[in-house]
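For this view, one protein chain was removed and the others were kept in their places.
Showing chain A:
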Amino acid sequence: MMGLSLALRDVSVTADNGRVLLQTGDVDIPAGQTVAVRGPSGAGKSTFLNVIAGLTMPRGGAIHWGDTAFHALSGAARTAFRGQYLSMVFQDHLLFEELGAEQNAAIAAGFSPRDQRATIRAAAKQALMTFGVHRDDLPPVARMSGGERQRVAVARALARTPDVLLADEPTANLDRQTADRLIEDLLVHTKRHNMTLIVVSHDANLIMAVDRVLGVDSGVLRDA
């Protein structure tokens, strides 16, 4: 796995009422780079993450992941691309409440080819162990603490060993010690697998640890 580069050419996102939510200008992120995006609340950080993940459609501009013109793909092709190359960690975890940690982390096994399912389950288990949320006495995720849930969400994103990891505030809701351990695990993991990491965060420790920092202010993205 080699990671994927990201090239943004003047990508813009507008709200239904026409207000500009995001204006990226030209941004290039090489494969394997770790990038933090920071900015005030409501400045457009999550919109940025959603648009490069293909969850929100841009109004204009071009998004290239590696050689793929991502903005030009059909909905189904975008989903397939996401399934193959991108993984996401959402701000509020978004776990399947009725399932256990291991089933949540290995959720992708359900829609992956049969020969990959065992690998995904093993990787999920490994990631849960790394993050200290793999024990027999763990309750279903609905009754886990915020920190435990966040780590399950990260384990889910890593279980498929993606080329790109997109994370929205992964250390929010964590105590300092857990947050620092997560930052370290995340960076070790992404560097070892040469993943491209793009993370939206307010966390100063995380921002300090990455290769590059981008800032979003009033929807405008630029190097910080």
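Keep this in mind: a residue touches a chain if its C-beta (ideal position, glycine included) is under 8 Å from a C-beta of that chain, and two chains touch if they have at least 3 such contacts; residues count from 1.
The rule we apply is simple: contacts and distances are computed from a predicted model.
Student: There's a gap in the complex where one chain should be. From "Zn-dependent protease with chaperone function", "Sarcosine oxidase subunit gamma", "Putative ABC transport system permease protein" or "Polyprenyl synthetase family protein", what does UniProt name that chain?
Tutor: Looking only at the record, the undisplayed chain corresponds to "Putative ABC transport system permease protein".
Student: Out of A:2, A:57 or A:188, point to the residue that touches the absent chain in the complete complex.
Tutor: Missing-chain contact among the listed residues: A:57.
Student: Of A:82, A:134 or A:151, which sits in contact with the chain we cannot see?
Tutor: A:82
Student: To test your reading of the contact rule: which positions on chain A touch the chain that is missing from view?
Tutor: 46-47, 50, 53-57, 75-76, 79-80, 82-84, 86-88, 90, 94, 96-99, 103, 107-111, 113-114, 117, 156
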